[in-house]
Structure formats: structure tokens, C-alpha cells
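Omission of a single protein chain aside, the complex is shown with its protein chains in their original locations.
Right after this comes subunit A.
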Amino acid sequence: MLKFIVKRLFWMVPSLFAVSFLAFVLIQLPPGDFVTTYIATLAASNEIVDQNMAAQLRERFGLGDPVLVQYFKWMWGILSRGDFGISFEWQQPVSGLIWERMALTLVLAVASLLATWAIALPIGVFSAVRKYSIGDYFFTAFSFFGLSVPSFLLALVLMYVAAVEFGQDVGGLFSPEFETASWSIAKMLDLLSHLWLPVAILAVSSTASLIRVMRANMLDELPKPYVTTARAKGLSEFRLLTKYPMRIALNPFISTIAWLLPNLISGSVVVAIVLNLPTAAPLLLQSLMAQDMYLAGAFVLLICALTLIGSLISDILLALVDPRIRLE
């Protein structure tokens, strides 16, 4: 097992390089560069940039260098001194911008993940065991409804109702008084009181597919002989379900942990923008639109690293949970 983990960790290094290079090139592909988009953004409000200024910005950011040179300069900074470069837009070191946002993103992602599982697992098992019952139809209909309503629309409707009908403050993850406060118990509680809305919205959309997956897997397992044997030996129905078929049926949940992290970041972009959440998603989108390469590159790199770590975790968990899987 240890050998496997070490080997996997070793392979992550070239993967990360490949991915980061691809990301860097992709960010560069759209026409123009940061300065072009910067000028275009200002022009959008009919605001004018000094012409001399534009030329000098380009020079200062080294935008004249070939992509390869820019990439190696950037990579060298990260490897030699953990320097992710400067965000063009903010004139701030990238590392200062991303960590807090990444932390909040993880909080939101994990919370949504747990909420999704907490809803999807029992319903999926229930739907499978009570196949074609009224309850099955009800939950199926409910989950498809959740799947079909775009989450940003749900967010907008909920916000409208809360803001216009009830005069509530919506959007953001903190109350105004806590926004810039340092971390404390009170701030944590404030975060929790704001977290439920985005978590609910994100969970609604991803629950449906998981319910279907769980239901289908359980239906595969339930008629198998080992279930019949266990039942014949007199095991209680609840113990029987949780001990054997559910363990096997969980396989897809665990093997998709790796995708969940990037999915929750990219999938929540629109919701995060609508709800004004201080997570990584809006900053990532903006940095991509502005061609703020180092900031966008750092985000993509981190998301890739998370994916790789996630897939390692899911492999280890699979080996632990599913008795059919062996490393050799």
C-alpha cells in the first residue's frame, strides 16, 4: 500500500507540469493579452487609457516575451521561492489572493458534498428497496425537478423572494460586520448561518444524479445470491443492507471524489457569481476574462493538484471499502 502511494505521488509531478503548461497556453490563446482586455474593459464604460500607459504596461508585464519564456519564468518562481507571480489586475502577489478564497471554496465544496450525500444516499437506498412505490416516484420526480432547474435561476428566485418580499440580506458568506473580521467563533457561526443557502442550491442540482446512481447500483446488488444467503441466515434487514450491498454500491461515490472537487469549483461559478460568494470561482472567471495569466494559472494549477490528490484519496478509500479491489 505504501509503495503504491509513493508511486502515485511520484507520478503527480509530471502530470502537474503537463497540466499547468496546457493551462498556461490555453489562457494565452484568446486574442490580445491582459493589456488589450484591460483597455477594452475601461472602454466599455467609455473610459480612456492613456496611450503611453498601455504601451508601458505591456513592457512591464513582459507580455512581449514568447509564451514558453513566460511559462518557465513563472514555474521557476513557484519552484524556487513559492512565488506564484503578480496578479496584473491587482498589483498584488497571487499567493495573497488565492489562499483565503481557496479555503472558503473548500468549506463550501465539502459542505455541499456532505449535504448531497446526506440527501442522496438514504433516498437512493430507499428508492431501490421500495422500487416503484409511491415514495420512489415522489423522490424520483423531486430529484428530476432539482436536476432540471438551473441552479443560478434557483439562486436568483430565492434571492428575489428573500430581498424583495422579506427584506433580508442575501448574497455573500458573511454579515457586513464579520466580512473583514479575523476568524473567531462568532465569525464561524455567522458563516454557518449564511452557508445553508448556497449549499442547498448546489446540493439540489447534484443530488438527482447521485440518487439515480445509488438506486441503480443497489438494484444490481439486491437480487445477488449473497444477499439472499444473508437474509436466509436471519440478518436483520437494516444490517443486511448497510453491511453488504450498500458497501458495494458506494463504489461510484468514492471513485468520483476526484472529480467532485473541480466540479464543485467550476460547477458553482454561476451560483457563486449570482450569490456574490467570496469563493475562488468568481475570481477565477474574472482572471480568465482579464487574461490575468498568473492568477488564473495559479487557480488552475491548484484545482489540478486537488484533482490529483482527490483521485489518490478515492483509490485508497476504494481499496479499503470495496473488498473486490486489490492493489496488485
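Please note the rule applied: a residue touches a chain if its C-beta (ideal position, glycine included) is under 8 Å from a C-beta of that chain, and two chains touch if they have at least 3 such contacts; residues count from 1.
Operating definition for what follows: contacts and distances are computed from a predicted model.
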**Report entry** The complex's invisible chain, by UniProt name, from "Periplasmic alpha-galactoside-binding protein AgpA", "Ferredoxin", "Cellobiose ABC transporter membrane protein" or "NfeD-like C-terminal domain-containing protein"
**Finding:** "Periplasmic alpha-galactoside-binding protein AgpA"
Report summary line: The one residue from A:Met218, A:Leu283 or A:Leu312 touching the chain left out of view is A:Leu283
Report summary line: Per the whole complex, from A:Ile86, A:Leu191 or A:Met293 the residue touching the absent chain is A:Ile86
Query raised in the report: So which of A:Ile5, A:Val25 or A:Ala55 would be touching the chain we can't see?
Result: A:Ala55
Report summary line: Contacts from subunit A to the absent chain lie at residues 30-32, 36-53, 55-56, 59-60, 83, 86-87, 89-93, 95-97, 100-101, 156, 159-160, 163-164, 167, 171-172, 174, 176, 179-180, 272-276, 278, 282-283, 286, 290-291, 295
